[in-house]
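Step one of this worksheet: look at the structure below.
A single protein chain has been removed from this complex, and every other one stays in its place.
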């Protein structure tokens, strides 16, 4: 017995495979330790998303133990993995999916340098061209919010809605990133930590040279439009499959 | 000929397997170099614990060459591995097991950032939510103590008894962590270094924003109670097996 | 049907194999994340070079999907991989090959410490003998330039022509390195990041001791002439194949 149409079942399975695999990228780039961090992906054509189970190690993640939730963050019972609890950040992911319909993926980590900026409540200034390409300006700080209600989700949405950046550093907590797909959100998480690390190191050794705003704008515009392969979703480039 | 009842023999074997495997997590997270560092685990239902042999490389650790000790830290002769010497920190582990009956695992490393705080005798302030979750406040400094008597073990116990933190930074030396199981103590060692590194980097770039005490309390309370999968020992979540 | 003489076809294939493989060295030494960074190699005896496709992950690079370009950076249609777009830095590579006939390889990365110096517009002083060996003095800063015309290529050539250094840090952007072969340029990228990291860390802890210029000259002269195996191209030593 299946709960959904064959098309939706197929879409769910694809997202399960992608989300399980993409967690490996968090490990590869050193963004997570132990069971921390989580990736989710929206199921195209359905009010559903797939997310990591809570407190399960990265070596043990499979398409089958990913957890299917509705957009309120409630586990869809009777589906693969539904006997386990979803990530403790599930409510925040769900809030983002409900309020940002173009978002297809959400990632949360406690990656070291991004958390360091978050502990000071300081946005990351855009002083390197790679950051201009990827984020189109600074990476902003979101409000202090703790688990228990919608405050984390609301903080993410309020900060990123209308912002070029796909990454927000939640105060004293860490980065959440969004993307058009789960892979795009994972890429944003990788590039966010890369920017956080590079600008941290640059600044500790002396004054930074700003990039003129019109150059930032030009770099961002080009990157959104021409990078990667024709026919690719721009933001999904480079994902191994 | 076996020395113990079949139940105790089975429990010993399980702890041997766990302790040998958990040393690999110290390597995975870069907490140890060469033969430094050690994990031990208490044998449930017996006054025994299992610990790493002294001066043996991480590639060569097996369930069979782990060493079985009584709670005075004396090797149980005639058991697997007993022809070798146990870790030179065995007396400290034994002291903890004797004086903290709820402790099921102890870990010691010289992980880089934790030792850096220890060399300044400075506790790690709790300015990130991940640290509030895991340690419920700052990670404290223990006294200066050197091998040769009970002073290391006593320093660990005196510092951690009644403290939320499962990690102590022994002055000029390095971290010891405890847990309800060996896996829990290893998790604490991983999270201790993660906190030490992140807060070090955060602070070197400017003033830190404190987290209000009641928020720290709320995060710690939640994490002790609801994180991970129902039915899991909270502190044993996420261990691959 | 082949487009070139058998000799040139064989040379192209050899450069494809080398360039695909050498991208793995960027990963090994942590110089790149996601799909960033690129290596190219000139085809000996032809006005051609081989470069990475744009936005393709490092796990997926093969000799076959490397892209063959002429010295204007135009993809040679009908050749293996030509259905994809070449690296977005292709114009800069092409400019270097047109204007520096002795250059056989070009590499670009956003490696962390090199970018940190670039964000301050500060050359890396030559205070360690390994840097004197490899670069014969400081690693210079190039101008600010963004993609869209010849300004990046011109900045590289104007900075490195007649300079001992095979690495330039383009302002607010990152390192480009050149070499007599693609392997030599990759070696320069690895050693540039190593120097950038080491001198960053050295200087943050106190004043550096300069190396007398005549000692730098002597080290550089020796390294160009006697290091490595007799019969090796000096700059191609140590490449695993």
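A few comments on the model shown:
Each chain gets a letter, A, B and C, in the order it is written, and its residues are counted from 1.
The rule we apply is simple: contacts are C-beta pairs under 8 Å (C-beta built on N, C-alpha and C of every residue); 3 or more make two chains touch, one makes a residue touch a chain.
No experiment lies behind these values; they were computed from the predicted model shown.
Though it is not drawn, the left-out chain touches B, C in the full complex.
Only one residue in the set B:171, B:188 or B:216 touches the chain that does not appear here, and it is B:171. Among B:7, B:47 or B:122, only B:122 touches the chain that is left out of the view. Touching the omitted chain from chain B are residues 33-36, 53-57, 59-60, 84-85, 88, 110, 112-113, 115-122, 144, 146-148, 171-174, 200, 203-204.
Touching residues on chain C toward the chain that is not drawn are 29, 127-130, 187, 190-191, 194, 197-199, 201-209, 211, 215, 218-219, 222, 226-230, 232, 237-240.
The definition used in the following text is that only the chains that are shown with their structure count from here on.
Any chain touching chain B that also touches chain C appears here: A.
At the centre of the protein atoms shown, by the Cα-centroid criterion, sits A.
Homomeric contact chain A/chain C: same residue numbering on both sides for under half of the interface positions.
With centres defined as mean CA coordinates, chain C is found 45 Å away from chain B.
Centroids of chain A and chain C (each the mean of its C-alpha atoms) stand 32 Å apart. Multi-chain contact residues of chain A, defined as those touching 2 or more other chains: 203-204.
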